[in-house]
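Have a look at this one.
Here the complex is missing a single protein chain, while all its other protein chains stay put.
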Amino acid sequence: MPIDYGVTIPLIYICSLGILVLIAEITFRNSEPVSYWASILGLAGIAVLMFPGFNPVMGWPAVTGLGGLFCVLFTAAAFLTVIFSRDYMRRNGSEHGEYYLMIIFSVAGMMLMALATDLIMLFLGLELMSICLYVLAGYLRKRLSGNEASLKYFLLGAFITGFILYGIALIYGSTGSLSIDRLVERMQTPGQPALFWTGVSLLLGGFAFKVGAFPFHMWIPDVYQGAPTPVTAFMATGAKTAAFSVLVMVFTRRAAADADLLRDVIAYLAAGSMVVGNILAITQENVKRMLAYSSIAHAGYMLVGIAAGSANGSDGVTFYLVSYLFMNIGALGIVSMLEEKEEQRLSYDDYAGLSGRNPVLASLMAIFLFSLAGLPPFGGFFGKYFVFVAAIETGLTWLAILGVLASLAGVYYYLRLVMVMFFQESERPATASVHALAVTALIAAALINLQLGVLPSSIISLIQNLR
Amino acid sequence: MTAGAAVVSAVLTVTRRNPVQSVLFLILNFFCLALLYLTLHAEFLAIIQILVYAGAIMVLFLFVIMLLNLGDDASLRERSGPSRIVGIALALIVLVQLGLLLSRGNLPPGNQLPEGFGTAEKFGGSLFREYLLPFEMTSILLLAALVGVMILAKKKTD
Amino acid sequence: MTSGVPLEYYLALSAVMFVTGAAGVLLRRNAIVIFMSIELMLNSVNLSLVAFSGHLGDQAGQILVFFVMAVAAAEAAVGLAIVIALFRNKQTIQVNEMNIMKW
Amino acid sequence: MTVESLLILLIFLPLTGALAVMAIGRSSVRAIKGAGIAVSLAAFAVSLALASGFNPDLEGFQMVSRYPWVDTLSISFHVGIDGMSLLLILLTTFMTPIALLASWNSIEKRVKEYVVMMLLLEAGILGVFAALDLFLFYIFWEAMLIPMYFIIGIWGGSNRVYAAVKFFLYTMSGSLLMLVAIIWLGYQGPLQVGQGFTTDLVKLYGVGPLLPAHLQLWMFLAFTLSFAIKVPLFPFHTWLPDAHVEAPTSGSVMLAAVLLKMGTYGFLRFCIPLFPSATLACIPWLSALAVIGIVYGALVSMVQTDIKKLVAYSSVSHLGFVVLGIFAMTEESVQGGILQMVNHGLSTGALFLLVGMLYDRRHTREISEFGGIAKVMPVIAAFFMIISLSSIGLPGLNGFVGEFLILIGAYSSPHLSGWFAVVSSTGVILAAVYLLWMYQRVFFGENLNPKNSALKDLSPREAAVLVPVVLFIVWIGVFPGTFLKLSGRSTQDLVNTFRRTSSGMTTQAVTPPAQVISHAP
Partner (left out) sequence: MNEQAKAVLSLYPALILIFPLLGFLLNGLAGKKIASEKISGIIGSGVIGISFLLSAFILSELLARPPEERSFTVTLFNWIAAGGLSVDAAYHIDQLSVLMMLIVTGVGFLIHVYSIGYMRGDPAFWRFFSYLNLFIFMMLNLVMADNFLLMFLGWEWVGLCSYLLIGFWHARKFDTGGYAPGAATTSDAAKKAFVVNRIGDAGFLIAMFMIFAATGTLNFETLFTQAPARFALNEPLIVGITLLLFLGATGKSAQIPLYIWLPDAMAGPTPVSALIHAATMVTAGVYMVARCSVLFVLAPATMETVAIVGIATAFFAATMGLVQTDIKKILAYSTISQLGYMFAGLGVGAFTAGLFHVTTHAFFKALLFLGAGAVIHALHDEQDVTKMGGLKKFMPGTYRTQFIAALAIAGVPPLSGFFSKDEILWKAFSGGSAVIWVVGWLTAGLTAFYMFRMMTLVFEGEPRFAHDRHPHEAPATMLVPLVILAFLSVAGGFLGIPQALGGGNILELWLEPVFERSLGILGSATHGSLSTEYLLMALSVAVGLAGIFLARTLYLSRRELVERMAGRFAATHGLLFHKYYVDETFDAVIVNPLKAGSRGLLWKGIDARIIDGAVNGCARLLNSLSTSARKAQTGNVSNYGLAVLIGISLLLGFIIARWNG
């Protein structure tokens, strides 16, 4: 198997950055600022270098394929996470360079997943990412909720790893190959043995777990709530995107609908996730936990596109991922900025009157929430539209109907937060620690969201060209 | 015979109340597997299995159990009643399902083994040629795990 | 396929071990024992992989097993570190006592 | 500058205006308000230019611009107007400066956000009326909920939060199903002639009627639910009283004057031409709901104790007339329906303005708190009377023309029994009952409440708000031709096309749409 440089280049970038930060950690006594800036600049630089079509000099090794785009997304998520993290960690008395290192390494794992050409790479990438995230979830060692989150995440993650691996083994056994291309090819060909489908369904179950789809979703609320908020943001965006990147690349190229064994089962997963995520989010009082449940619902919407399994489905999910990344990381970023020590200021009531004290933050939050709720003219709406188009085209109209009904519940709880921020006053106002860089990042995320909602075609054609 | 031992040791691993006993049965299970690997022409893996898995990893387990002083103490209440039954029943259901699916088999036809299959030489060859990138990434993985363990387990930071 | 023992035999053994491990995860409360059950599951899969590899005469399965072992090592390290971190804060590793976050 | 670009300019003017207002310093309140009014007046001027460039004798859409937007999903920025949308656009641009001016003093907190929201709202509404692509339409349709949500929620009354959420969710619950129907139609429609997904309205006009009846019915119902909630048609109306009562005056004005019209407009623009067979099947049911709404709204209105709620329920009754007119599907009734949209916008909008003026003075809207105040504020009393009369449907004022055309059209409609019009006529009686009774209790009688003895009469600013409305009320009443003429051709085409396409799927009907499609790209 010849080495594909298109695959290796992002990994070389990110691993170099990782090693660089590691060296900095070892070299400098007070290494945190160095690591911080190195991470920020490095991640930004990598995102630019990898951006599809970026070609500063002739012959610059370009990253190709949809995987390249996903790599940009992971890097962007990491970049934003790092920006939101520093202040948060400082407030919780734990700013260290290793933190950035773990993020960078987990990005490496995500990239490996997205770029994988065989199941070995896929597996390794998944594990690299997961191991880093286990650590990150428990990063604040003294926080009991962090410990618990970390352990729950770890145990369940390892548990599901067993299933994924078993699935890989069965696929291997029935196809005689670990190549993803072979796998996809087999899925398009009718008449595969039961062994093969067993393997595929176990693999699907594994990734359904990773994206947080019903009924594999139960770890999500606890882990998202217990993890440090920037890590939650990173998990909800980067890790989810990574898992979806695999689903997009493996599971959207299936046989025609009538010969398709998986369409309905993915549709059920999607339906369950949309319903459960949205309904459970309604009565949450903790904003972070609410966003966790909502991320289950969003996984459901994206699975709608996977279930459709068409070109539009794949593009729709990819588009959804792009917009979801920016809106969710924005929302959780703001949550992290408002959170105080000891996990204080996370309830709805703590957001009361935010618009009066900090109109910029409140407005940005409102934009992210509207986008999450799927209201035009924001990116979240277009993402939903796209996947619903795909669903209806492939005869999954019931799923689209269920999806819109479920999103109505979503509208309720997102709007409830907007309502609290804008329509209510508070006696004990929370103070946000606002940093120029973070706010700039938020504004950028909001603008990207708006752009995705208003002028989505550039990113769509990009996605299409890469597919 | 080896297989029977493997199954028994596996069951005992999950049923022993004392973690230390569990570890020991797990190590036994790994030894059985190593034997099976040998019968399957995976000499290199068999060796690794014993050295790394049964040796290094399990010792680590044992070490941690000892460190945390987790005895077979009274606080270690195992779950009782219905939820245990549900768990076991579900496991059995999954087993039956797997059995059903595996028996519908149509496994691919077997191939003749190439020369030196499973030896360290062949193994290393393909590892460093075809699977160089995964191999390198494994090093990153171990590095990340290393850093992670440092983060999580170092005594004092602040 | 040179071994006299049919492939199905290995697969069945692997499945039984796998389910045993999975049952262990569900039934046990000690985090470390749960983790050991997971190791059991991984190993059962490894057995399948090696069996398939031998059946197919293809080395890739064995290679994957090798990587799985590496990953298992890394996971074990991290997992046990997590357990230790939790134990330091909570003085227990019983999973049923970890429920400060629910609903 | 071409005429086509005027329409685009019109949509984007309030939007850029909103951005510009955002740039003004928070403290310069007068500048913010002034800028808001200036922008909205400029939009009105542009819409007048638009109207002058509009040729009412032409078939189809005018001022059409079409820019590719999202090629993958065949979405284009496709806008254009015909007679009915022009009328509603004019109404929107006319009412927005009035609403802004009306709230000059009554909005005290967060003035900047308020003006921005109002302008965004205007842009959204204009977009709804101009959109010729279902996707584009939906974007505007939903996007305009956001500013309205804030307007009710931030500047509303004591129970504003409940009202805002109710408004939002109620409306949203209808429109989400419409979204599914839009996609379904975009896929199924073109499939009838072997083409790919599109949401272009002009193309879909050709293929929608070709859909099999049961598919039409489902899509029709999904669209109708959304529009029925917006209108609001009985029994989907219960968000309206809450929203109206809690919204600030300007919010109520925009809500009543323009937002509700989006529902009735939707029936005309989408439901009927896209799904004629389904429409035909549903005419009796929807008309029955409309008639129930007319009587029901009037009766409930009659027993309200809060003036604003009374006016709100009266909207249910009035909009019932509009819906009846639309679904009677005769030229007279549809013309009447369209005109009645404008009329209701003017008269109910003005009623809300007046209620707001009373509220500004007394900080209550309970009818029992008033009485005999015609003595202290005769001018307001006079305006209130004229506008009430317009709402009652006195001939010579605008309301009558619309109601009369609706009823006479409904009576002679081939789709409806005459009883629909007959029962609706009781709404005319009841309108007199609830409005005059309220008027009498508020303005007539002895002024016994000492708090009411020193109320100020109409201020010049308030006069500037009301006089234009009253002028239009009289104008439409006496010379409705000016306005009927604008929508005449569109109505005629709508009704004729409906007659042709609703009567089953003949092969004859298949050919012309195919031509339409070949022209469209």
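Some observations on this one:
The first chain written gets the first letter, and so on, giving A, B, C and D; residue counts start at 1 in each chain.
Just so we're on the same page, a residue touches a chain if its C-beta (ideal position, glycine included) is under 8 Å from a C-beta of that chain, and two chains touch if they have at least 3 such contacts.
Here the structure is a predicted model, which is why all the values come from computation and not from measurement.
Counted over the whole complex, the shown chains touched by the missing one are A, B, C, D.
Among the residues D:T426, D:S459 or D:T497, only D:T426 touches the chain that is left out of the figure.
One of A:Y13, A:F123, A:Y139 or A:F209 touches the chain omitted from the figure, and that residue is A:F209. Within the set C:A22, C:V45, C:A60 or C:V83, the residue that contacts the chain not displayed is C:A22. Seen across the whole complex, the unshown chain contacts subunit C at 22, 25-27, 29, 34, 95-96, 98-103. Residues of subunit D that touch the chain left out of the display are 166, 169-170, 235, 237-239, 296, 299-300, 302-304, 330-332, 335-336, 372, 374-375, 389, 394-396, 400-401, 404-405, 407-409, 411-412, 418, 421-422, 425-426, 428-429, 432-433, 436-437, 440, 443-447, 478-481, 484, 488, 491-492, 495. Not every partner is drawn; the one left out touches subunit B at residues 79, 83, 86-87, 90-91, 93-94, 97-98, 100-101, 104, 106.
Note that only the chains that are shown with their structure count from here on.
Of the two chain pairs examined here, B-C and A-D, it is B-C that is joined by more C-beta pairs in contact. Computed from the mean C-alpha positions, the centre of subunit B lies at a distance of 69 Å from the centre of subunit D.
Subunit C and subunit D have centres, each the mean of its CA atoms, that are 64 Å apart.
Centroid to centroid, with C-alpha atoms defining each point, subunit A and subunit D lie 41 Å apart.
The residues of subunit C that reach two or more other chains are 11, 18, 21-22, 35, 44, 51, 53, 55-56, 58, 63, 67, 71, 74-75, 78, 81-83, 85, 93, listed in rising order. The residues of subunit D never reach two or more other chains; the list is empty. By the touch criterion stated above, subunit C contacts subunit A in their complex at residues 11, 18, 21-22, 25, 31, 34-35, 38, 41-42, 44-45, 48-49, 51-53, 55-56, 58, 60-61, 63-64, 67-68, 71, 74-75, 78-79, 81-83, 85-86, 88-90, 93, 95, 98, 100-102. Across the complex, subunit B is touched by residues 1, 3, 7-8, 11, 15, 18, 22, 93-94, 96, 98-99, 101-102, 105-106, 108-109, 112, 120-121, 124-125, 127-128, 131-132, 134-135, 138-139, 141, 150, 173-176, 193-195, 197-198 of subunit A. Interface residues of subunit A facing subunit C in the complex, by the touch rule stated above, are 118-120, 123-124, 127, 131, 134-135, 138, 141-142, 144-145, 147-152, 154-155, 158-159, 161-162, 165-166, 168-170, 172-173, 176-178, 221-222, 225-226, 289.
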